[in-house]
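Below you will find the structure I want to go over with you.
One protein chain is absent from this view; the other protein chains keep their places.
Per-chain residue numbering starts at 1, and chain names A, B and C are given in the order in which the chains are listed.
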Amino acid sequence: MTRLKPFLSDNAASVHPRVWEAMQAADAPDQPYDGDALSRALDERFSALFARECAALWVASGTAANCLALGTLCAPHGGVVCHREAHIEVDEGGAPGFFLHGAKLMLAEGEGAMLRPEAIAALIDPIRKDVHQVQPHAIAITQASEYGRTYRPDELAALGAFARARGLGLHMDGARFANAAAFLATSAEDAARAAAGPVDSLAFGFIKNGAMGAEAVVLFDPARADEVRYRRKRAGHLQCKGRYLAAQILAMLEGDLWLANAAHANAAAREVASGCGARLLHPVEANEVFVRLSPAEREALRAAGFAFYDWGAEAARFVTSWNTRGEDAEALGKAIAAL
Amino acid sequence: MTRLKPFLSDNAASVHPRVWEAMQAADAPDQPYDGDALSRALDERFSALFARECAALWVASGTAANCLALGTLCAPHGGVVCHREAHIEVDEGGAPGFFLHGAKLMLAEGEGAMLRPEAIAALIDPIRKDVHQVQPHAIAITQASEYGRTYRPDELAALGAFARARGLGLHMDGARFANAAAFLATSAEDAARAAAGPVDSLAFGFIKNGAMGAEAVVLFDPARADEVRYRRKRAGHLQCKGRYLAAQILAMLEGDLWLANAAHANAAAREVASGCGARLLHPVEANEVFVRLSPAEREALRAAGFAFYDWGAEAARFVTSWNTRGEDAEALGKAIAAL
Amino acid sequence: MTRLKPFLSDNAASVHPRVWEAMQAADAPDQPYDGDALSRALDERFSALFARECAALWVASGTAANCLALGTLCAPHGGVVCHREAHIEVDEGGAPGFFLHGAKLMLAEGEGAMLRPEAIAALIDPIRKDVHQVQPHAIAITQASEYGRTYRPDELAALGAFARARGLGLHMDGARFANAAAFLATSAEDAARAAAGPVDSLAFGFIKNGAMGAEAVVLFDPARADEVRYRRKRAGHLQCKGRYLAAQILAMLEGDLWLANAAHANAAAREVASGCGARLLHPVEANEVFVRLSPAEREALRAAGFAFYDWGAEAARFVTSWNTRGEDAEALGKAIAAL
Partner (left out) sequence: MTRLKPFLSDNAASVHPRVWEAMQAADAPDQPYDGDALSRALDERFSALFARECAALWVASGTAANCLALGTLCAPHGGVVCHREAHIEVDEGGAPGFFLHGAKLMLAEGEGAMLRPEAIAALIDPIRKDVHQVQPHAIAITQASEYGRTYRPDELAALGAFARARGLGLHMDGARFANAAAFLATSAEDAARAAAGPVDSLAFGFIKNGAMGAEAVVLFDPARADEVRYRRKRAGHLQCKGRYLAAQILAMLEGDLWLANAAHANAAAREVASGCGARLLHPVEANEVFVRLSPAEREALRAAGFAFYDWGAEAARFVTSWNTRGEDAEALGKAIAAL
């Protein structure tokens, strides 16, 4: 029987051995919640990574990370501008409505699920400045985007300037932040800064990149951290044994494991893409490959042992991971090329 | 230097080796979220344990477990009756207000942080049946209680009958459910049933008893499970790699580890209590010991290496755990006796 | 100086003399809130009007009427399908997000701001039936629509059948329900029934039609009325002196004043429309007239004393009212025809 070659998603991959080790090293009792030494080290560790002062809190899911951060940028009567296909709009089960007490997601357009200042302006400029219409309070972008596209530093700078000019907060959903950083990286030192740009907050994802159940909410205005801490508890997201979450995050940052894992996944995605030619629906700038494939072609690939999701009727999505085997990526690229 | 003898809390204890093993055995990829084989086994496993049909979902904290269950028993305009010192009122950072969209906690009195039908009636009978006053929709009790007291089966039956007669849901916060079950157990077979009685839902705690970050929401009306699933996602509590949470829970149930761990902690608590005599503030029916101790006496115990929390100005709380050393418990009991 | 000829909106018109009389007749003290004789008469009065059992509650705004009714049809984790240009989406300041605790408005397309089953199906059929996506719980339509279009009985029947088949509630925003009823009416007896069709709830508007500050929430499943009563109080909408609101509504129903007022407004709108020819953007089926007019043409009309709102860059909206003067409508129609 053919071994299954998995390209379904990166969200259920195994946990990296160094993360396991760090969790086990954290087994000795310490203070509960986030009073332990590991949790208390996060602020400093992330401040060093981004070379600017920030506060960082662990949380067990990207949904919670995004919503807790957005909750400090948008009042219940306000709105958050995001892309029509943003994860927070499409795939978080209405979590923003819950965490933000009914604030509204305001849907902008853009190629590759990416937002540009012009598209945001086109959405919000027609809003009358009166109480009958919900006013925008914040913008949320996804890095890398839902189609595996990466915002470049100059694009982030433009969004930051636009947000400031309009008095809007700017949040980044970084479920695959590492993949974007690895794509942009000229050096490990500047990767995080380049990928985050001037955002006010970042949901820094680790789970899709080798961790078990820990993401970081990074707040570049540390004064907002206290509010997030109260909201995290109130949302049932303050775990007793927080040291196991902090340990995961610190292990991922240690020795730039986060970048290495993401670089591996990105390379595998490029390998897959190398066989796709004009079938590619989006440039591959992270670890996702969207490919035009007929039902018969998809069936043939599945018969050959490749596992992946359909993307509508005439395409498929392939996601690589920190532990995708090079031979599998190569085989997939060749199999698509041979169709 | 004296080794620290820890009696602060059970909520930051190490993870049991069999839980670690089960988590590692779950490392091979499976379906994300709760689509994996382990998560899908929970309903059946808990139905067997309670000998009645139920649905069970993992969640990473007791706060979330309580609030998700209560959300199906109480509408936003209703109220949940709980003890004035209940954890959901005192120590969950207002989480019920968030998850229940502003529903009200209605505070009843009772010795040992336990509720009796009479006390609930005394609270709710004077409420006018008009829209100006919040009407009760549910009752929440804690097993074992916040003072380490355990409801007996006949007490639970009386509460269940009262709740049904008044048309109220009945929820149990079981952060230390295992300790109550171990206290009541005549056999492993009936322990869970005896400790749960006729409740509609149970937040079954494992974290304080040897797990890392997994509790179970148990719904004895499985028809409510679907609503809880949507609410869990909406609250950011549906983790991608749910198999690691399910694995923890299944490991705790396997071979009745949950009962064995709790029995160990209870025995250690009894050992501590054996030295306390009239200093005991509450009968010891689980793994917490509340002891009248002057500041000087507490200082003396701390000087001898015992770690614990003050309980007001003239008392202390000692909590034992699944891995409390017998010698430490014995030493503490003797040290108190010798004061 | 030219007298101003007002076609801005019907929402700030004077109060009808018979409404004034009824309010003053209610000045003698009676029970507070909705315990007075007038408020208690509403259920029966509306049940007679619709020839089916219903419950009816007064409330001071259409926004509150819509949101209170929708709150019983859609859980916080669900969604309400409405038209992209529906008033609840565009002009209620996010009120549905507040009253429904973060439930989502799901935006469908349709000519004339009207929904057809096919358009709703096109929106909701692609929604995966899993917890990651918000599931629809209800549909909200507007009668007459935001473009002054009226659903015919067979269209309502089709929507009702669709809603039932999909297990969705069906709500009608009837801010201009009277205008739709007057448009459809073959007789005063069947006007209300014809215009409401098989909806589950109706926000029956009176304010735009001659009342001061009273709309009715009509619930065709009276069992839901109790929940609305609690929610109305909780939203601060239970006024002490409710008899003045009930008096307004009863006066509007008395002798079919509601229909006569709406028929007057509709006739005035038709008069305006009679001069518009191909300039008309929408068929005139209520009391709103949308007309293609250049900036220069609008300026000319305003110079002639007509007051109205622009509708985008190349059109205008004219709204008639229960007290629009026939001569003004005639003059406007002629003025447009003469452009």
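We adopt the following convention: a contact is a pair of C-beta atoms (placed from the backbone, for glycine too) under 8 Å apart; a residue touches a chain by one contact, two chains touch by 3 or more.
It should be emphasised that the depicted structure is a prediction, and the values quoted were computed from it without experimental measurement.
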| item | value |
| --- | --- |
| Touching the absent chain when the full complex is considered, from B:100, B:203 or B:260 | B:100 |
| Touching the absent chain when the full complex is considered, from C:18, C:84 or C:241 | C:241 |
| Chain B residues that touch the omitted chain in the full complex | 76-77, 79, 90-94, 96-98, 100-104, 131-134 |
| Sites on chain A contacted by the missing partner chain, in the whole complex | 75-77, 101, 131-132, 135, 227, 229-234, 238 |
| In chain C, positions touching the absent partner | 6, 9, 11-15, 20, 24, 27-32, 36, 59-61, 63-65, 67, 92-95, 97-99, 207-208, 212-213, 230, 233-241, 243-245 |
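Criterion: only the chains that are shown with their structure count from here on.
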| item | value |
| --- | --- |
| Between chain A and chain B, centroid-to-centroid distance (C-alpha), Å | 34 |
| Chain centre separation in whole Å, for chain C relative to chain A (CA means) | 43 |
| Inter-chain centre distance, chain B versus chain C - centres from mean C-alpha coordinates, in Å | 50 |
| Of all residues in chain B, the ones touching two or more other chains | 230, 233-234, 238 |
